[in-house]
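One structure follows; several queries about it will come next.
Excluded from the complex is one protein chain; the other protein chains are retained at their positions.
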Amino acid sequence: MATTLEDLIIYHDIAQVKYRYLRALDSHDWDLMRTCFTPDARAWYSGGKYATEGRDAIVDLLAGLIPENSFIGSHIVMHPEFERLSETTVKGIWRLQDIVHFLDDRTAYENFDIKGGEEMVGAGYYYDRYEKVDGEWLISSTGYERIFEYCEPREGRTGFKLLVDPHLGVHQGNAA
Amino acid sequence: MATTLEDLIIYHDIAQVKYRYLRALDSHDWDLMRTCFTPDARAWYSGGKYATEGRDAIVDLLAGLIPENSFIGSHIVMHPEFERLSETTVKGIWRLQDIVHFLDDRTAYENFDIKGGEEMVGAGYYYDRYEKVDGEWLISSTGYERIFEYCEPREGRTGFKLLVDPHLGVHQGNAA
Partner (left out) sequence: MATTLEDLIIYHDIAQVKYRYLRALDSHDWDLMRTCFTPDARAWYSGGKYATEGRDAIVDLLAGLIPENSFIGSHIVMHPEFERLSETTVKGIWRLQDIVHFLDDRTAYENFDIKGGEEMVGAGYYYDRYEKVDGEWLISSTGYERIFEYCEPREGRTGFKLLVDPHLGVHQGNAA
């Protein structure tokens, strides 16, 4: 099926909610995160290791996995491949690449034994579904499968120095 | 020349084949890779160090450079700058950034002596050409120039732990 101009507008609007979701994730803004999901959304992170249903449950899951001042992340996505399933439903695949710095041992992370100081780097694919609700595109299902992930503790990294901005990238009123 | 709506549809369709190409590359899906090229396509990777002509020869080259269970990669692209050369030909520049984990010594890699355990990180620019064949945009020429690449063996990385998903990011039927 040939791509239409209506497709381009829909894909743009869907990308906007995905980008807002990622901005909420890395700035630990759980109120902003709540605006990204349908009420009955589903999430299945890390191939299903961390899964739940319902907008509030998803936000609670994320806030629990990402303790304040402990899990500092940079999650980036690209390569969107969209497929329209109906007037109000779209599937989307995105490449994910993420860097996480664990600052202490408060994070219960299944794949690695986290004591604080570790850097984790991962690559994978998000498999999402989006629904249009009251004129607005929202995430109705999201999760990712890994290509790989690795974890490196601080021990061998002589002279390694990490600076975390307390505002996690949120605009502080400089010129713009 | 002012950007037109037709341009936007063409650039979208070209991006889709580029994203499919990268998904094929990192999931080692050589059948999917074959769907991305024109029959007479040309490839010149790493500034021309690895070059060939013809769709089948390109897929064979990639499958040889990327041995199963040995070369685990995350190749991401962004910053597309497109130029339309004719109704059926478009030039495209993309930023490339890639991470590769070499799991053993089966990879003949020209720039570094690979024994297994190395991580390679690279940055560069793809210089591509795309052609519309039977209504479908495909890659007719692709290659990249490096900004830099580095390789780090496992020796100094105390406690480094790499997990590779056997499905390399392919969807395993979780909720979506």
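So that you can tell them apart, the chains are marked A and B in the order they are listed, and the count of residues begins at 1 in each.
We adopt the following convention: a contact is a pair of C-beta atoms (placed from the backbone, for glycine too) under 8 Å apart; a residue touches a chain by one contact, two chains touch by 3 or more.
No experiment lies behind these values; they were computed from the predicted model shown.
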Which of these touches the unseen chain: B:Asp60, B:Asp105 or B:Glu145?
-> B:Glu145
Residue positions on chain B contacting the omitted chain are 3-5, 7-8, 11, 42, 44, 47-48, 51, 76, 78-81, 91, 93, 95, 97, 111-112, 121, 123-125, 127-129, 141, 143, 145-153, 155-156
Would you write out the residues of chain A that touch the absent chain, in ascending order?
-> 5, 8-9, 12-13, 16, 18-20, 22-23, 26-27, 72-74, 76-78, 99, 101, 156-165, 167-172, 174-176
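Note that only the chains that are shown with their structure count from here on.
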Distance from the mean Cα position of chain B to that of chain A, given in whole angstrom | 24
